[in-house]
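Here is the structure we will look at, set down as structure tokens.
Removed from the display is one protein chain of the complex; every other protein chain stays in position.
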Amino acid sequence: MSRSPEPDLAALQADSRVLWNEDVLRFCDTDANGHVNNAAFAMFCESGRVNALTSVLGPTLGPDTFFAIARLVIEYRAELHYPGRVRCGTWISRVGSSSVSFSQVLLGPDGRLAATSDAVTVLMDGESRRPKPLPAATRTDVEALLRPE
Amino acid sequence: MSRSPEPDLAALQADSRVLWNEDVLRFCDTDANGHVNNAAFAMFCESGRVNALTSVLGPTLGPDTFFAIARLVIEYRAELHYPGRVRCGTWISRVGSSSVSFSQVLLGPDGRLAATSDAVTVLMDGESRRPKPLPAATRTDVEALLRPE
Amino acid sequence: MSRSPEPDLAALQADSRVLWNEDVLRFCDTDANGHVNNAAFAMFCESGRVNALTSVLGPTLGPDTFFAIARLVIEYRAELHYPGRVRCGTWISRVGSSSVSFSQVLLGPDGRLAATSDAVTVLMDGESRRPKPLPAATRTDVEALLRPE
Partner (left out) sequence: MSRSPEPDLAALQADSRVLWNEDVLRFCDTDANGHVNNAAFAMFCESGRVNALTSVLGPTLGPDTFFAIARLVIEYRAELHYPGRVRCGTWISRVGSSSVSFSQVLLGPDGRLAATSDAVTVLMDGESRRPKPLPAATRTDVEALLRPE
């Protein structure tokens, strides 16, 4: 199993291009194995992406568009246990013609790395449900936050 | 964005090493974008893995062990819309000393490919929460189902 | 704790006004108590209501309307354990000017009663987000299925 190297959390915390948001663990996030279920990690990653998309990209996107996810990778680094909060650090790692790629870290209640994630999202037209190019103003805003791998 | 090639669904359906299970879409799987939320795909993949783990590996595993996921990759190929059923085809793509890797396809209510997925799971000791080697009998059962990439 | 009397399952199964649908338990429905989490029961009840609303009421409702839930009561009768299927029996117990009330039973994988539920739903205008009266044709269809308490 090839794994990405452990990210430098101190560097991420010091980098203003990394956006941070927080989720609260719920009892129903746990499963019969006694820990937070793996699918909940996908929810936390989505919280970070939506937060980034809304704050950075939202203002310049036209109406009736949304971002759909094309590819999601999650590397699980440590179990999460209820209760507590999960912090998510999100940054933009790549910009394509109609796609925006994100990288993320999830930190557990103890501040330790629980997961890393990469996602490719694609701007979609709400009517046709087909990809559409990023508006120029959106691209400018996104590129200002780009933190290449 | 590099994407895996489209899997050969007919070959998968004809291959007895591929295990099939079914989930029912729920209204709460949808999100404000009007389609099934991406995190629900992670749940459907888990259904397939747990089904495979239980039916194939379960009988030979000792008590107080469980499989934890180390890495999950989902490639989203088409939107899923409520209502209907999702079929999941799951096969074992690799066996390590304490890990079992799965590949999966998710088929939507119309039978079309909605997603492909790869996951690495690791056998864990329930007490120590640390990886432990696959028992020999488990390894034999798993290797009989191996469908290498 | 005052509890409703146990419903007569045989009578429900024989009554054509009761609509049946099925959900599949997911591993992530379980929680750290080792059983299906109580909030998942709310999801199964919703599946039954949406199924009823879509099949019975849907055809005569105008566009841009939806049913919102005003009140939900669930009486938990037995634990549900993964894996397996949940059957939901749903009937209409009351019709108001803009509301439709449902009663439900949830049956576990063993066919035993897992929960009973009552819900009041209200027809909403999608634009104003305010209640609106049931169209006359909808009322006729609903009253044909009414199974008063």
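Each chain gets a letter, A, B and C, in the order it is written, and its residues are counted from 1.
Assume contacts are C-beta pairs under 8 Å (C-beta built on N, C-alpha and C of every residue); 3 or more make two chains touch, one makes a residue touch a chain.
Fair warning: this is a prediction, and the values are worked out from it, not measured in the lab.
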Option from B:44, B:66, B:82 or B:102 whose C-beta touches the chain left out:
B:82
So one chain is hidden, and I want to know which residue out of A:8, A:22, A:64 or A:110 touches that hidden chain in the complete assembly.
A:22
Thinking of the whole complex, not just what is shown, which of C:42, C:113 or C:146 touches the missing chain?
C:42
Of the residues listed, A:12, A:43, A:106 or A:122, which one is in contact with the missing chain?
A:43
Absent-chain interface as seen on chain B, which is shown:
27-28, 30-32, 34-35, 37, 39-40, 82
Suppose we count only contacts with the excluded chain; which residues of chain A make the list?
22-24, 26-28, 43, 46-47, 50-51, 54, 83
Name, in rising order, the residues on chain C that touch the hidden chain in the full complex.
1, 3, 33, 35, 37-40, 42-43, 46, 66, 68-76, 79, 96, 99, 101, 120, 129
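Please note the rule applied: only the chains that are shown with their structure count from here on.
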Once you find the CA centre of chain A and the CA centre of chain C, what distance in Å lies between them?
35
Can you check how far apart chain A and chain B are, centre to centre, with Cα atoms defining each centre and the answer in Å?
22
Could you pull out the residues of chain B that touch at least 2 other chains?
43, 46
